[in-house]
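Note that one protein chain of the assembly has been removed; the remaining protein chains are unaltered in position.
Right after this comes chain A.
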Amino acid sequence: MMTITVPTAPTVSRPALGRTGTAAALLLPIALINAIGFILPVLNLLRMSFNEALAGGGVRETFTLANWTGLFGDSFYVELIINSITVSLSITIATLIVSYPIALYLHRSTGRWRTFLTVLVISPLLTSAVVRTYGWIALLADQGPIVSAIAALGIAPPRLMFNTTGVIIGLTEILMPYMILSLLAGFGRLDPRVEEAAMSLGAPPAKTFWRVILPLTLPGIALGCLLCFVLAVSSFITPKLLGGGRIFLLATEIYDQAIVTLNWPLAATLSMLVLIIFGAALAAYARVLRAIE
């Protein structure tokens, strides 16, 4: 057969400088918004965390480490920090466990069914967390349907609200859509042929899961866990309402210090601490990703 060489169309190459200029121009608006709306306030908070709090909500411009030393010297705050991290980690793990099978099923479904299920998964985001939290209050209340049902079985009814359990239940459900979407985004490497290959090599379903499916979905798990952990640490409404004022977490304490006690330097210090925790979470995420490659 005859082969004819088709001359390729000359590519139009724009000067490199022009392209960088375009990129800079496109990035400028978001850079400005971020600088004014995020970086400056954070720097302001950082400065305030070294200022002195005066009684009655005043702030004196000095440089003192009192807020930071006071924080780590006070067993209430140390416990609060540890509690915040453990509760957030529990929420993250609970969210992962309940979301993973849903995400896996969604990943494997096709066509209209998949579209329908995806919409179903995302739809809770259409309602605000406040409304959903009140929904959970109705469900988990001492006279609510869940507690009554457990009591009807003759089991001593547990307290599901105004304690850590309630906060974990409520936030787990509220964070599920984020976890499911993150998992789905990270499931790209999961190929049904690879699972079939594992089975053909003698791996029963459980072994296929642990040796093949789980390792291949680690990027999604890492992403979902990072996102949910960050959202759990910074969540405020749900712990406030479902905790009934008895659960002290970083976000609720920042609110109380800033709005109720009017100790802005302490609120700023706690905020910076939350940022440090986020930084650590990001670093951990980067390490996990590098380990997976």
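Throughout what follows, a contact is a pair of C-beta atoms (placed from the backbone, for glycine too) under 8 Å apart; a residue touches a chain by one contact, two chains touch by 3 or more; residues count from 1.
The criterion applied here is as follows: contacts and distances are computed from a predicted model.
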Protein name as given in UniProt for the chain not displayed, "Deferrochelatase", "Carbon-monoxide dehydrogenase small subunit", "Hydrogenase" or "ABC transporter ATP-binding protein": "ABC transporter ATP-binding protein"
Residue among A:Arg19, A:Arg47 or A:Arg211 touching the omitted chain: A:Arg211
From A:Leu65, A:Val194 or A:Ile259, residue that would touch the chain that is not displayed: A:Val194
Chain A, residues in touch with the chain not shown (by the definition above): 1-2, 189, 191, 193-194, 196-205, 207-208, 211-212, 215-216, 292-293
